[in-house]
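Shown here: the complex without one of its protein chains, the others still in place.
After this line comes chain A, so read on.
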C-alpha cells in the first residue's frame, strides 16, 4: 500500500497531500515528520536525487524537483524499490506537465494537470500507471497508443 504522496515547497508548506489508509489523526504527525526529514536531508540534494529512509516497517523515498520536494511513503509490497519506481513516475509526470523542474509558481500554475497525473499514477494506494507518455494522454482522455 502506498500510504502517502506529499508535495511541499522549500519552506515546508504543503502543496499536495494525499493519504491512503492513514487515520486522520495520524496525518498531521506524518506531515510534520516528512517535512522535518526533508529539511534535514534535502538541502544541497540534486534534482531527482533519491533519498530513502525507513521507520519501523514503513518506507519513505523522497526527492527534490526544482523548488518542490516530493515524498512517497509505503509499506508491505511498496518497499523502497517499488517506491522509487513510483516517485520516478511522479517526477517525470510533473516535469512533463511543467516542461522543466518547476518553481513553486510554475507548479501551482499547473496544479490541475498535476492532480490529474497523480490520479492516474496512484489510485487509493496502488500504483496504476507508470509510463509518462501514456499518462500524458490519459489526462486528456486519449487512449494509450501502444496497444
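Rule of thumb we're sticking to: a residue touches a chain if its C-beta (ideal position, glycine included) is under 8 Å from a C-beta of that chain, and two chains touch if they have at least 3 such contacts; residues count from 1.
Throughout what follows, contacts and distances are computed from a predicted model.
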**Item:** Protein name as given in UniProt for the chain not displayed, "Centromere protein M", "Glutathione S-transferase", "Apoptosis-inducing factor 1, mitochondrial" or "Coatomer subunit gamma"
**Value:** "Coatomer subunit gamma"
**Positions on chain A where the hidden chain makes contact** = 14-18, 27, 40-41, 49-54, 56-57, 61, 75-77, 79-85, 98-100, 103-106, 108-113, 115-116, 119, 123-124, 126-130, 134, 138-144, 147
